[in-house]
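Let me begin by presenting the structure, written as structure tokens, before commenting on it.
A single protein chain has been omitted from the complex, and every remaining protein chain is retained in its original position.
Coming up: chain A.
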Amino acid sequence: MSDKKNQNGVQDNSRRVFLKNSGLTVGGLIVGGALGGLIGKKPGSSKPASTEPGGHQMSNSSNPSRALMYFTNQEDFSTIEAAAEQIFPKTDVGPGAKDLDVAYYIDHQLAGNWGLNTKEYMSGPFSLADSVPELGYQTHLKRHEIFDLGIQALNSTAQKKHKKKFHELEGDQQVAILKDFEADKVKLNGATSASNFFGLLRKATIEGVYADPMYGGNKDMAGWKMKNFPGHQMSYKDIIEKDSFVKMDPKSLSSM
């Protein structure tokens, strides 16, 4: 099916070329702002928008998103890496969280707005005692603090059960501990629950598999490739009525 990858008529990565070819004009007017602004501009003239196609390809050693922004020690990082791998493991179908750099994604998210709850209502009073699950997030703890507590608890549980650190355990031992977390059979030493932490970890893991690679995960767009998701494309107008599945090489945001 790979011969069909250009069926949507978009051969070039640049939005400028797309606009010229797409007939997106009404009475000679160019419609579409982000695109209209690009037409007529020479490649690379003023806006950094027109970077080289395929600029994403990086070798592992020089991958800048492998620097840590949140975790301050190897053990915390390894704990999250191991836990994420159990949530989204490597299988015959394709790579798992570890090979997709999901732990780096989680690290970056914990260091930013999401980890710090900057866009959430975090004013008190906090009434954990009055809360029911259906009414959602009700702890004063920020997400990065919940992760800290969760990591601690993963390791102390591993220590208690197997006298080892979490990331040193066998896969099925890790899975058993994570199941206990999901079912709230473990108590976290703070104003949150193990299942809360597990929920955040699961959510962040899935995001790290499938978010644009610029966030540090989804390495080489391998998450998208597994799912046959084409990433960031300009248009599916030409395939929308097709009955057969159209396979396309995915594009990341850095390729436009």
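By definition in this document, a contact is a pair of C-beta atoms (placed from the backbone, for glycine too) under 8 Å apart; a residue touches a chain by one contact, two chains touch by 3 or more; residues count from 1.
Here is the rule we use: contacts and distances are computed from a predicted model.
Undergrad: Assign the chain not included in the display its UniProt protein name, restricting the answer to "GMC family oxidoreductase", "Lactate utilization protein B", "Allophanate hydrolase" or "Multiple sugar transport system permease protein".
TA: Matching "GMC family oxidoreductase", "Lactate utilization protein B", "Allophanate hydrolase" or "Multiple sugar transport system permease protein" to the record, the invisible chain is "GMC family oxidoreductase".
Undergrad: Of the residues A:Leu68, A:Ala111, A:Ala191 or A:Ile206, I need the one that contacts the missing chain.
TA: Of the listed residues, the one touching the omitted chain is A:Ile206.
Undergrad: Tell me where the left-out chain touches chain A, residue by residue.
TA: 22, 24-27, 29, 31-37, 47, 49, 86-89, 91-94, 96, 113-114, 117-123, 125, 127, 130-138, 175, 178, 202, 205-207, 209-212, 215, 223-224, 226-237, 239-243, 245-246, 253, 256
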